[in-house]
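In this view, the complex is presented without one of its protein chains, the others remaining in place.
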Amino acid sequence: MKRRIPLAFKKPKRLNIFLLIAVILCLVPELGVGTYVLRILILSLVFLIATMAWCLISGYTGQINLAPTMFFGLGAYSSALVARHLGLSPWLGLLIGPLLASSFALVIGFPLFRLHGAYFALATLAVGEILYYVMVNEVWFSGGTVGLQVPFSPKILFIDFNNIYFQYYFILVLAFLSTYILYRIAMSRLGYYFMAIRDDEDTAMSMGINVFKYKEVAFCVSGFFTGLAGAFYSNFLLYVEPSLAFGITPALTVVIMGILGGADTILGAWISAPLLTFIMEGLRLVFGAAGAYDLFTLGVLIILIILLLPRGLIRLVTAAKI
Amino acid sequence: MSLLFETLIAGIMTGGIYGVIAVGLAMIFGVMRVINFAHGDFVMVAMYVSYFLYLWFNIDPLLIIFVPIAVVAAIAFLVEGFILRFSRLRGVFILGGKELTGLMILVGISMVLENGAQIVWSPNYRSLVLPWSSITISIWGAKISLPYVIAFIISILTTILFYIFMTRTDLGRAIRATVINREAASLMGVDTDKINLITWIIASVMAGVAGVVMSTLFYIYPTVGLAFTLKAFIITILGGMGSSIGAFFGALLLGIAESVGAVYIAVGYKEVIGYIIFLVVLLLKPSGLFGRFRV
Partner (left out) sequence: MSILEVKSVTKSFGGLKALSDVTFDVKQGELLGLIGPNGSGKTTLFNVITGYYRPEKGSIWFNGENIVGLKPFQIAKKGIARTFQIVKPLSSLSVFDNVLTASLLRASNMRSARERASEILKYVGLSEKREAKPSELTIADRRKLEVARALAIEPRLLLLDETLAGLLPSEIDLTLKLIKSIQADGITIIMVEHVMRAIMSACERVIVLDHGEIIAKGSPVEIAKDKKVIAAYLGAEYQLA
């Protein structure tokens, strides 16, 4: 009893819509929206990248990572630590963060991928919590719960890292690049292998697919881009502390954005990340920053989504592999 | 030497309470293959209900233990009877299938409960100070606080009652049959829908007992549930999913490990000890210390 959802996009048309969105986003600062809205857009783009990366490992490959913050946090702290302990520009974190995060993915994948299904999911949670507590306790290293300040970066020629317009375009470029790369990966032979692993590991192996290797590939790619998002994030906020980078809140936010958009898609995040970021911000405005209204709403949302629209919002638009 | 002994005793006591929580979680997993991510939050709700009962009516929570239990059981009924059932009936699953769909729904419910509690009751830490809270008694030279002892006794009693129920009653046997082989049980006339509901209610009742007992011992705050859930999950893994005896011993082990770790290693890492043991056990023996699927 399946309703056939009409293919709203054919390839050329899909590209056009995407170009349209890209153009609009490029013009946003010119529309005079003000720095506040710009800040929220920047945040949505950060979460967008992390969400797309999450979808690759959890949606495409079926390995549900409940703590994408393990990568996000490593990326975020890289910038701060690079500045604090090495005295270098925190924007170097943008290089180190992703590399560190994907290396961590590689290493932690060895034990984690011995587990499957819900066991894997909860193990990722345990890993996330361990990292959180390490950051909280090793104050000499991470600044503990007080956190670390990320210092202002110097201006290099016209590259002014501290100008919000520059930051916006920078993250926009990162978002486009990430989308392109992740999308191409998902559509390639890798994508098929990931999906095979998700659907049936035994069958995948009978097709000659080295299941463990490809899980690691997906995990490392996911780690790379999530780390990238985190590295930008701490540079943007000029601050990092454990619950921001490693906490349950950002972790579940990414997961819910992933499911809401369409877990087994890359582009679904383009709908859910901005939408949820604005909703959460709106809730904070109405009920105050201290309230738990945003997470409460997220909780209600995820229940509703799974009950009513489990395949995500993007399925309202297209049934294609996206 | 006596410090070690006290640490061990304290660990065993807390372990007993963890055990009650874990057994409920293991049961839900055994019957429905779903991990109740909100299990710890059931405990949390019971903790708050006890707190307020004492605050408003000045009744010792242990005397009125059935009220928090009823509240938690009602929530469990709503969750399984409506939400989870609706999801199963719809038959559409996300990602990996039924297991993960249920898990994510319960993640949502956990968030609703935790943050709902925070909205209504504020994130402030509360504590329940009863007239007998500060009494310490001496067991073989070790000084143990009375609430711990009472909590432990209640936990043991609850676990024993649970064990008797599962092994001596028809309903208990029906539940065990469902754990071993759901399809076969259903073919033999077991009403699996009813069993699902009963399982949730029993598990939540146990979580409720744990909550009431916990409220006399620990701080009460909205996010206390997550740690309980994770610990319960760790214990179930340590004991082997589906094995209640295993869960019980796993609980004691965890309690001791935490206690010893907090005193001898570092307080800040108390929670982490469990997680590390968890990962280590999972890697070495994925089916747990006691093997799988027995009661």
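A and B are the chain letters, set down in written order, and residue numbers restart from 1 in every chain.
One rule holds for everything that comes next: a residue touches a chain if its C-beta (ideal position, glycine included) is under 8 Å from a C-beta of that chain, and two chains touch if they have at least 3 such contacts.
As the structure is a prediction and not an experimental result, all values here were calculated from the model.
Peer 1: Name every displayed chain that the left-out chain is in contact with.
Peer 2: Across all of the complex, the chain we cannot see touches A.
Peer 1: Considering the whole complex, which of A:18, A:192 or A:239 touches the chain not shown?
Peer 2: The missing chain is touched by A:192.
Peer 1: To test your reading of the contact rule: which positions on chain A touch the chain that is missing from view?
Peer 2: 188-189, 192-193, 195-196, 198-200, 202-211, 264
Note that in this section only the chains that are shown with their structure count from here on.
Peer 1: Return the distance between the CA-based centres of chain A and chain B, expressed in whole Å.
Peer 2: Each chain's C-alpha centroid was found; their separation is 32 Å.
Peer 1: Over in the complex, which chain A residues touch chain B? Could you list them?
Peer 2: 58-59, 62, 64, 66, 111, 114-115, 117-119, 121-123, 125-127, 129-130, 133-134, 136-137, 198, 248, 252, 255, 259, 263-264, 291-293, 295-296, 298-303, 306-307, 310-311
Peer 1: Going by the contact rule set out above, which residues of chain B touch chain A in the complex?
Peer 2: 35, 83, 86-87, 90, 92-96, 99-101, 103-105, 107-112, 114-116, 118-119, 123, 222, 226, 230, 233-234, 237, 266, 268-269, 271-272, 275-276, 278-279, 282-283, 286
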